[in-house]
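Shown here: the complex without one of its protein chains, the others still in place.
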Amino acid sequence: MEYLFEIIRGPYAGITVIAAAVLVSLTAGFSGNINVKLSMAALNAASYIGCFYLYVRNFILYGPYSGFLTDLGIAGIILSGTVVFCGLNILFFLSLNRISGKNFVRAVILLSFSVVSVLLLVMADNAVLVVTSVIISVLSIFNLLASLETGNMHSREYLGKFGVRSALPAALLLFGFSVLAGSGGIKNISVYASTGDRGSPPVILSTCIFACALYLYFFLYPFQGIFLRFIRRTGFTSSAVLWFLYIPAGMVLVIKFSPFFDLFAGKVNLYGFLIIAILGSLNLMGAGLGAIKAASTRRILSMFLLFQLGTVLLMRSSVFMDTGPALPPAVYDVALLVVTLAAFLPLSLLASIMGRKNGDDSIFGAQGLIRRHPYPGICFCFLLIWWLAADVYIFMSKGLLQGKALSAPYVYWIILSAVFITAVLLMAANVIRIITLFFRKPLKADEVKRDGFPRVFYAYLTLFMLLAAFSLVLVAIGELGMGEDHIYIWGKTFYIFGNGN
Amino acid sequence: MDLGTVFYLSMVLFFISVLGILITSDLISFFISRQVMVAAAVINFLNFSLRIIPGDNGLRILMILGLLTMYLLEFTVLFYIYSNTDSIQKMAASAGYGIFSLKKSDWWGEDRV
Partner (left out) sequence: MSVESQKILEALQYISFAGIILPGLAALVIPDFRKKAICLFILFVFTTILSFVFYAGVIFLITALVFILVFILLYLLARALSGPEGPVDTWVRKRGMALKIMGTFTGAAVCAGLGYLVYDLISGYIAGVEAVQEIYIAGLEDIAGSMFSVYDIVVIFLIASSFIAFVGFTVFREGGRREGEAD
C-alpha cells in the first residue's frame, strides 16, 4: 500500500498514466480502423496532458521530490512540460500526416514510450537510471523512426547509420561512469554540484568523456554528415521526431550533466575557453554558411538547429571566463530550448504541408507565400525574426554582458563578440533570404491556388504567434526576464535551480 | 596487478577503440571498436568495485543494467540493418560509417537524393 502511495505522490504518477495509455493501445492491436486510430491518438494525447497535470499537482501538494533514483524540482517540471509539449506536437504531426498508414497505432505506441523514456531521463539522478534511460530513449526513438520510414527506400541506409552512430555516445557514457567510479564510487549526479571531490582527476577525466559523448550525440560539426543526409531523405514526421524529441532529449542530458561541466567555473582557463569557443564557432559558422546554399527546407531547418546548438556551446565557453562564483548556464539552455521549439514547430509544419502540396521540400515552393497566403507568410517572417532576436537577447544580455563576465580579460571579449556577431550576421542573411523569397512572385503565377492551408494550421500558427508576441511584450515592459539563476514572470521570481521558491 | 596498472591497461584499450573509430569506415569495424570501449568500461567497473569500494553493489548493478540496455540497443540496430540488407546495396551497408565526413555536400550546397 505504501508502495502505491509512493507512486501516486511521487514523480512516477505521471509516467504511469502514459504507460497505461500504451498498454491500452497495445490491446487495441495493430488496427487499421480509422475510428480506433483516432481514439488511440486521443487517448495518448490525453495521457500526456494528464501526466503533466499530475506532475504539477504533486509538485504543488508535496513539493520537490528527491529519492534514491530520482530528483524532481522545478527545473525538472519545466523540462518535463517541454518534453510533453514536444510529444503532443509530434502526435499532432503524426495524426495529420500518417493517420491512414498501416503502422499508425504502432507509431503512436512507440512515440508514447519514447516520451516516457525521456521523462524518466528528466527525473533520473542515480547513475543507473541515467544510463538506462539515455540508452532506452535512443532505442525507442530509433524504433519510432524505423516504424515511420518503413515505406521509404532512400532512408534505410542512413537510418541504419544513424542508429550505429547514435549508439556510440551511450558507450562513451558508460565508459565515463566507469572512470568516475575511480573517485570513490558513483554518487547521484546532483550531489556533484556541491561535493568536495569535484576537482579530483577521475571526475575531470569523466567530465571530458561525457562532453565528448554529448558532442557526438548532437552530430555537431564535423560529425554532421550522417544526420544531414538522413534528414534529407526522411519524411517530415521523422524529421519532427529528430528535431523535437531527439534534440530536446540531448538538451535534457546537457542540463543533467551541468554539475560536471560547471566544475570548471570559478577559475579563468584560456585553453579550455579556446577549445569550447572554437568548437562553438565551428558550428555557428558551419551552419550559417551551409544554410545559405541549401534548397531543402529540412536541411535548412537542421542547419538552423545546429546553429542553435552552437550558441549553447558558445555560451558554455563563458564558464571559463568566470572570476567569481559559478554561473548556471543551464538556465540559458532551457531558455534557448524553449525559443527553438516555439519558432521551429510551426516552421516544420509549414515545410510539411508545402512538401505535400508541391511534391518536394524545396524552399522555392514557398516562393510568393505572402502574396498567396498573407497571414501565414507574415507570421513566419515574424517567427524567424523573433527567434534570431531572442537568441541575441539571451546570449548578449544574459550570457555575455552579465556582471561576473565583465571582469574577464579582454582576449575573451574579443573572441566571443567577434564569433557571435559574425554568426548572427550570417544567420540574419539566411533569414533575409527566406523572407525575400516569401515576398517574391510565385513561381507559377498563373496557377495561384486559393485552396490555402488546413484550418487547424491557422489555429496552430496563431497559438505560437501569440506566445511569441506575448513574450516580446512582457520583455519590453520588464515583466519577463532572466536573472542569474532565476526567471521573473509578472512580478514573481522563480529560482529554477535552487530552493528559493 | 595493482589498481593503477589495470586502470592504465583499460585506458590503452579505450584508446585502441578510439583509434578504431577514427580510422574505420565500415560497419563491422565500427561496431567492434565500440565493443572494445565497452570491454574497457567493464574492466574499470570490475577493477574499482574490487579494489576501492568492495562492499558497494551499485557499481556492479550499473555494469549489469548498463550492459544489458546497451546490448538491447545494439541488437535492435543490427537487426534493422540485417532485415534491410537485401534492399540496401552491400557496398552501402558496409561503408560510410566513418566518423568524419569530408563530402562537400555535408558542408555546402545540397546533397542529391
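We just call them A and B in the order they show up, numbering each chain from 1.
Going forward, a residue touches a chain if its C-beta (ideal position, glycine included) is under 8 Å from a C-beta of that chain, and two chains touch if they have at least 3 such contacts.
Just so you know, these numbers come straight off a predicted model, no measurement behind them.
Trainee: Checking the contacts here: which visible chains does the omitted one touch?
Mentor: If we consider the entire complex, the absent chain touches A, B.
Trainee: From the list A:63, A:201 or A:454, which touches the chain that is not on show?
Mentor: Once the missing chain is taken into account, the touching residue is A:201.
Trainee: Where the complex has a chain not shown, which of A:13, A:54, A:122 or A:136 is the residue touching it?
Mentor: Of these options, the touching residue for the absent chain is A:136.
Trainee: Over the whole complex, note the residues of chain B touching the chain we left out.
Mentor: 1-4, 6-9, 11-13, 15-20, 22-29, 31-33, 35-36, 39, 42-43, 46-47, 49-55, 57-58, 60-61, 63-65, 67-69, 71-72, 74-76, 78-87, 90-91, 93-95
Trainee: Since one chain has been left out of the picture, which residues of chain A touch it in the full complex?
Mentor: Counting only chain A, the missing chain is touched by 12, 19, 22, 26, 30, 68-69, 97-98, 100-103, 106, 109-110, 113, 117, 120, 128-129, 132-133, 136, 139-140, 142-143, 146-147, 149-153, 156, 182, 200-202, 204-205, 234-238, 352, 355-356.
Just so we're on the same page, only the chains that are shown with their structure count from here on.
Trainee: Would you mind pulling out the distance in Å between where the CA atoms of chain A average out and where those of chain B do?
Mentor: Comparing mean C-alpha positions, chain B is 25 Å from chain A.
Trainee: Using the touch rule from the top, collect the residues of chain B that touch chain A in their complex.
Mentor: The contact residues of chain B facing chain A are 7, 10, 14, 21, 27, 30-31, 34, 37-38, 40-42, 44-45, 48-49, 52-53, 56, 58-59, 61-63, 65-67, 69-70, 72-74, 76-77, 80-81, 84, 87-89, 92-93, 96-97, 99-101, 103, 105-111, 113.
Trainee: Residue numbers of chain A touching chain B in their complex, please.
Mentor: Residues of chain A touching chain B: 127-128, 131-132, 135-136, 138-139, 142-143, 146, 153-154, 156-157, 159-161, 163-165, 167-168, 170-172, 174-175, 177-179, 181-182, 184-186, 222-226, 228-229, 232-233, 286, 289-290, 293-296, 299.
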